[in-house]
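Supplied in structure tokens, the structure appears directly below.
Note that one protein chain of the assembly has been removed; the remaining protein chains are unaltered in position.
The block that comes next holds subunit A.
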Amino acid sequence: MSARVNMRPANKNTLLKVVILGDGGVGKSCLMNRFVSNHFDEHSFHTIGVEFLNKDIEIDNENYTLQIWDTAGQERFKTLRTPFYRGSDICMLTYAIDDKSSFRNMNMWKNEFLYYADIKENTYFPFIVVGNKSDVLVEEREVSQLELETWCNENGIASCIETSAKSASNVQEAFKMAVQHWLRAEIRADRTECTYSDTVDLNKKQSDSRSSCCTGASED
């Protein structure tokens, strides 16, 4: 699979594909750059097309390579953005806390993702909701913590966090949280696999193909 990017002699390294979605201008690219290179550029370009960066992290003594995909948010580019949702392990839904409409649009982003990532109905998918720009002045805030938590509860999403790419607050934590959340979802899926022997084949293949980037498991 072409997703194997870094061949490392390390014992185990799990490659996870993370897609960051949200309205234009909420700070997706800034979050990615802060996380990957700990750098913030106030006047970086708006994203055209699709970009991704890789970042290795260690969580609970396990190594992960996060392949983070960042896309252009404008509706116009939908058809060229959505093919990249397939095969995602984690989806990070983002909004800016000083922009209410970006918060409202998360429904749209969540649905778009579920549809195009081809997630089977009734399966649990690890979403994480990120409210960026937490550094802005209190009077500029348009979305409260409570609203965020309520939305997540209503949508069955277990993890959410407020971040600031600008002041480097909670960015590492957000990605770490996303991976831990993914792990829990995986464990849950494994359990289901044991209970329903009928589905073993499918689930097995799924976890095989994502388990490690060193084994180079080929198709079939």
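As a convention for this text, a residue touches a chain if its C-beta (ideal position, glycine included) is under 8 Å from a C-beta of that chain, and two chains touch if they have at least 3 such contacts; residues count from 1.
We adopt the following convention: contacts and distances are computed from a predicted model.
Entry comment: the absent subunit's protein name, as recorded by UniProt, is "TBC1 domain family member 15", drawn from "TBC1 domain family member 15", "NADPH:adrenodoxin oxidoreductase, mitochondrial", "Translation machinery-associated protein 22" or "2Fe-2S iron-sulfur cluster binding domain-containing protein".
Within the whole complex, the absent chain has one touching residue among A:S44, A:N107 or A:S167, and that is A:S44. Touching the chain that is not shown, out of A:N13, A:N33, A:Q67 or A:N170: A:Q67 (per the contact rule at the top).
Among the residues A:Y64, A:F84 or A:W182, only A:F84 touches the chain that is left out of the figure. In the full complex, subunit A touches the omitted chain through residues 1-3, 5, 17, 24-25, 42-46, 48-52, 67, 72, 74, 76-77, 79-80, 83-88, 101, 118, 120, 201-202, 205-206, 209, 219-220.
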